[in-house]
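Left out: one protein chain. Kept in place: all the others.
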Amino acid sequence: MHDPKSTGSFLSEVIATTPGAETLITCLQCGTCGGSCPSGPDMDYTPRQLFAMINAGMRDEVLRSNTPWYCVACYYCMVRCPKDIPITDLMYSLKRIAVREKLYDDRDAPDWSTSFIGYVETNGRSFEFGLATRYHLTHSPLKKVGVGPLAFELFSRDRMALTADRIRGIDQLRMILDRAKSLEAV
Amino acid sequence: MSYAYYPGCSLTHSAEPYDLSTRAICEAFGLALAEIDDWNCCGATEYISINKAGAYGLVGRNLALASEQEGVRELVAPCSACYLNLRKVDHNMGVYPSIEAMTNYALAAGGLHYTPGSLHIRHLLDVVVEDVGYDAIAAKVVRKLDGLRLAPYYGCLIVRPQINGGTADPEYPTHLDRLLMTIGAEVVDFPLKTHCCGGHMSQISAETAYELIRHLLQNAADYDADAIVCACPMCQFNLDAFQSQVNRHFGTDYNIPVLYFTQMIGLALGMEAEELGIGREVVAADAALAKIGSAVPEVAAPRRPRRDDKALPMPRRREEV
Amino acid sequence: MSEQTFEPKIVAFLCNWCSYRAADLAGTARMKYEPNIRILRVMCSGRVDPTFVLKAFALGADGVMIAGCHPGECHYLEQNYKAMRRYEMLSHTLKVMGVEPERLRLQWASAAEGAQLSAAINDMVEKVRRLGPLSWAGNWSENGYHLEAIERLAEEHAEAMEVPA
Partner (left out) sequence: MAERVGVYICHCGSNIAGTVDVESLAQWAKDTLDGVVLARDYKFMCSSLGQELIEEDIKEQGLTRVVVAACSPHLHEKTFRKACSNAGLNPYLCHMVSLREQVSWVTEDKVAAFEKAKALLAAGVRRVHLHEELEPTEVPVNPNTLVVGGGIAGIQASLELADAGYPVYLVEREPSIGGHMAQFDKTFPTLDCAACILTPKMSDVGGHPNIHLMSYAEVEEVTGYVGNFSARIRKKARYINEADCTGCGICIEKCPKRVVDDVFEVGLGYRKAVYRPFPQAVPKFPVIDREDCTYFERGTCRACEKFCPTEAIDFEQVDEYVDLEVGNVILATGYDLFDCTKIPQYGYGRLANVFTSLEFERMCNAAGPTEGKIVLRDGVTTPKSVALIHCVGSRDKRHNPYCSAVCCMSALKFGHLVMEKTGAEVTSFYIDMRPLHKNYEEFYDRLQQEGMHFVRGRVAEVSDAARRPGEEGKLIVQAEDTLIGRQRRIPVDMVILLGALQPRADAKETALRFGISCSMDGWFTERHPKLDPVATMTDGLFIAGTCQGPKDIPDSVAQGAAASARVQGMISVGTVLIEPIVASIEEARCSGCRICNNLCPFNAIDYLEDKAVSTINAALCKGCGTCVAACPAQAITGAHFNYDQITAELEGILFDAPRGNGRHARRLEPALEPAS
């Protein structure tokens, strides 16, 4: 009997890296996820289409699509899915595979994530000002008119720090993260 | 009652008012908060997008540090994203042995260990509603928020996904509604109460986020809300800081202040606006707050038409849990 | 299957109305499960005399499964509850005798649950396979574990005697 989860398929790869995702093979293609998604209208493919493509083994197209990167992690799809598919978690998995294999077309979202974690790994905390400047100065600055005034507004209300906080145990945290990364878990 | 407190990065800067008001009301209610010593970022929605084991290690360190604190079994987080990350790691470590092994293997590099289930991770809103309780809150109210029309905005992550037996309805919760009524406010039945604020899309695809923010603001305006009340720094940031850009983008003129539920409780308990961090929001709340304590002002009639004799009865709803 | 792998023999007592039909359904649906299980039909899980279980172990079984209708769904109204009580007592007895608890399993399976039954069988076979052959004498030692079980056994027995009233 043909087993859609047989090792080696893209479907099995995606399921293996996502807790509780065995239910993906029972997808009804009902579209509840795509209908519920707040950023659905801006996605290349709706989550439902992505699942059909995963099943069809369209690895490259799936990983290059903007769909996972446009997931806002609101979990609407997940609590509404009639088949209990952990859709949000699947999106995280697709992002990780795409980053690992550098398979993404639009750079904004992945770069936002990498900038973010860069600060976390340096300081142990996120750093809004640094993040905003580093990210926004390198990413289509023309689109970001108004970001300057916004930063000023926040700064003037004492809601933005110009220097980063750093935790005392940063060395400990780095050891933990290095060990974690050595697991190469996707 | 004593709690390990995980403020999260936002509450140290952009959402400092949330931190101030949280500490103020917790003190008033006798909830002792012990901040986790040297906590680190929870990874937000970003770390898990890049590295799974790292994301678990990051959160795992916080859980391990909190569980080392003496006499503390409850961990409270006011930020919905932090709350979800902490809760999810604890939950998944408990359910999937491979995840437990992976996380503790990473933590061991820093000399730490976390046993899943050893902490009860809760959102601040749940703690206030469940541990303090509506009656005890009502008993402490000295300044009822009479005449203030508030839109209760839960956002996504307090009620979703349903892990660890969350009790609130993931689509239409009512505990924040009831809390705001308890402190005397008029609560609008806000249909978008659990819809998305845009999350990180404000950084990635502004247009996507602006439309979501606009929709929320429009709905609050349609219901004549004086303010939107939220329980998450991300929600507050997106709705407040981006409001003027949304107005510019769509040619609208929304002017709806966005405040934290802790600030509203603080006001009702008679605290000063300043000690609750009020005044640091981008959209000024002055007009809304001026209403409190004054004679009951004229309130716009509810949008829903009156029922007349011909009307068919409404279905009876299940008892609210 | 390598020659080194230990293949346990497990006897299963299935009730005629639910579990035996679940096994029929697993068959009809061609669900493959471990061949180590050997099924015996009884009318009700309540028919399973504890001595049958002991007898099975004595005859060389490495594990015993008792399967019946879900609580509240018994064809004979409530007899599976009696099976449940006997199972509790029996597991303490077996503990005392040095038999690992995984070797006796009480499984609920309705007539519709072929998949659940076959999954339970696979799970049990795997667990017993890891335990290796049953060795009563080898497992016996007068440690706290056994003494505790003996104490619990007495309590269980007292409770069980109170039931019919």
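Lettered A, B and C in written order, each chain numbered from 1.
One rule holds in what follows: contacts are C-beta pairs under 8 Å (C-beta built on N, C-alpha and C of every residue); 3 or more make two chains touch, one makes a residue touch a chain.
These numbers come from a predicted model, not from an experiment.
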Residues in chain B touching the chain absent from view: 169, 171-172, 189, 191-192, 215, 218-219, 222, 304-305, 307-318
Which parts of chain A are in contact with the chain that was left out? 28-37, 40-41, 45-46, 48-49, 76, 80, 82-84
Name every residue on chain C in touch with the hidden partner chain. 1, 9, 11, 17-18, 20-21, 23-24, 26-28, 30-33, 35, 38-44, 46-50, 52, 55-56, 58-61, 69, 72-73, 75-79, 82, 86, 110-113, 118, 133-138, 163-165
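Basically, only the chains that are shown with their structure count from here on.
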Touch-based graph of the chains, sorted into line, ring, star, complete or other: other
Averaged over CA atoms, how far is the centre of chain A from the centre of chain B? Could you give it in whole Å? 22
Between chain A and chain C, what is the separation of their C-alpha centroids in Å? 46
Mind pulling the residue numbers of chain B that touch at least two other chains? none
Taking each residue of chain A in turn, which ones touch at least two of the other chains? none
Write out the stretch or stretches of chain B touching chain A in their complex. 9-10, 12-17, 38-41, 43-54, 56-58, 60-61, 92, 95-96, 99, 102, 105-112, 156-157, 160-162, 170-171, 195-196, 198-201, 203-208, 212, 241-242, 245, 248, 279-282
Touching residues (chain side chain A, partner chain B) in the complex: 17, 19-20, 38-39, 41-42, 68-70, 72-76, 78-79, 86, 88, 92-93, 95-96, 99, 108-110, 112-114, 116-117, 120, 124-126, 128, 135, 143-144, 146, 150, 153-154, 157-161, 165, 167-169, 172-173, 175-181, 183-186
